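One chain of protein is taken out of this complex; the other chains stay put.
Then we have chain A:
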Amino acid sequence: MLIQNEVENFNVEAVNSGLKKKRPSLYAARKKIFPKRAYGSFRRLKWIIMAVTLSIYYLTPWLRWDRGSFAPDQAVLVDLANRRFYFFFIEIWPQEFYYVAGLLIMAGLGLFLITSVAGRVWCGYTCPQTVWVDLFLVVERFFEGDRNQRMALDKAPWTLSKIWKRVAKHSTWLVIAILTGGAWIFYFADAPTLLGQLVHFDAPSVAYSTIGILTATTYIFGGLMREQVCTYMCPWPRIQAAMLDENSLVVTYNDWRGEPRSRHQKKAIAQGLPVGDCVDCKACVAVCPMGIDIRQGQQLECITCALCIDACNGVMERVGRDRGLISYATLSDYNANMARAKDAEGHIVPSKVRDATGKLRDGFVHFRWREMVRLRTLIYLGIWLLIGLLMVASLATRDRLGAAVAHDRNPLYVRLSDGSIRNGYTLKISNMVTVPRDFSVSISGLTGATLELPGVVMRDDRSVVLRAEPDRVLTQRVLVIAPTEALAEPRHEFTFVISDVNGGERTTIDAVFEAPEDVAR
């Protein structure tokens, strides 16, 4: 039944398994990992995700979006100098940063949701560290070959061929790293202009230093450090444990059907020993980019990239067994299966798992979509949707005219020679659209008072028309003068009314008019 010879056995050991032998040093040398190319549905999914995420990253700054002649036409732009953030049809001012905060909260909740459903999906599929390491491995494989060739090359003496391969690999990595750092800065300035400046070496120095830093981090993290970043530098693996529960799907070695593993199954069967599905070929370890052995159970290092599932499924097909020896499974399903597979002494009994024909017995639980829908995930989804809808509603109804008024602090009031009282205010009108607008500013309430703007022609003595530049804040000092007769008390509330003279937006701001305590006398 078994075609043992067709399965390649890998001489590989998990990076986190070798501590037992001798008294370890305080510092551990890194164990080299040579991840083997995997083939299968998860590998295909990861290629697609890599293509999509990298395309989004590299191409987004080059998308154009027409906003008229007063605003940049870059679809996604973080304009730090002018403190504006453009995202297609949305423009955000610094005081509207809560939209970004809302997005971050949604991202956080989304991470909780996806993690409680299927574990470290972020780590395994979409984290930039994973994506770029994957990309760098493609380059490595192109120049140095797959696992065995790379291992041989690593041991080989420094011949011209080895030097060429290494130089080519590292140069390509550096080019990718430069492009990565280069793409980043285009989000912060007009991309075509900045590219022109870059190639003529007259871009701002911060552009070059940002490219330099991101080139270094991309090259070092993606090319040189790889799994060390995930294991030792990233906090997420530590947070992970709190996010998972027994109903989360995680990449699992189903030892209830794999054990007892045996590399020489024919011999073992001939000797009448019990044999599980695992042929101990270590293909799962060979493809693992983290260099661990999934058969040791869930581990801190595992980013759940699912490549071991692909590798094992390939082996299972070749030996004529069911796929899914390594699979996405929940802890509760795993425990149920484990209980079913064990005898009274707690040993896994293959005959309880399979019948005499080698068919898996009924009663074992396998992956079900239904497992994703449970109270916890629904709550996450609900909050996530709620915040999203609130943000959309808020975005759709937000004001594009902002106004603020600050009363002079010193002096609170000025007594003029005719006895009337003057108060000074600084008015700020935010014209949050990309066209200039004329606003009428008038005072409402405080009967008898007049509005005065030094050096500005008034419309009448209680109102004035001011032009606000597109996408800018207009700051204007205004004076309000009230005759003593109008002031019965030392403190009067009134309102500034600001409205678009061409119709449209209108807003009011409450203000206070201060007068001396003895004004009524």
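Annotations
We adopt the following convention: a contact is a pair of C-beta atoms (placed from the backbone, for glycine too) under 8 Å apart; a residue touches a chain by one contact, two chains touch by 3 or more; residues count from 1.
The criterion applied here is as follows: contacts and distances are computed from a predicted model.
Per its UniProt entry, the chain excluded from the display bears the name "Cbb3-type cytochrome c oxidase subunit", taken from "Osmotically inducible protein OsmC", "1,2-phenylacetyl-CoA epoxidase subunit B", "Cbb3-type cytochrome c oxidase subunit" or "ABC transporter ATP-binding protein".
The chain that is not drawn here is touched, among residues A:Asp202, A:Asp418, A:Asp460 or A:Glu517, by A:Asp418.
Among A:Leu174, A:Met243, A:Ala404 or A:Leu479, only A:Leu479 touches the chain that is left out of the view.
In the complete complex, the residue from A:Thr126, A:Gln228, A:Gln298 or A:Ser442 that touches the missing chain is A:Gln228. Listed for chain A, the residues touching the missing chain in the whole complex are 17, 19-20, 22-30, 225, 228, 232, 408-411, 414-419, 422, 424, 452, 454-455, 457, 477, 479.
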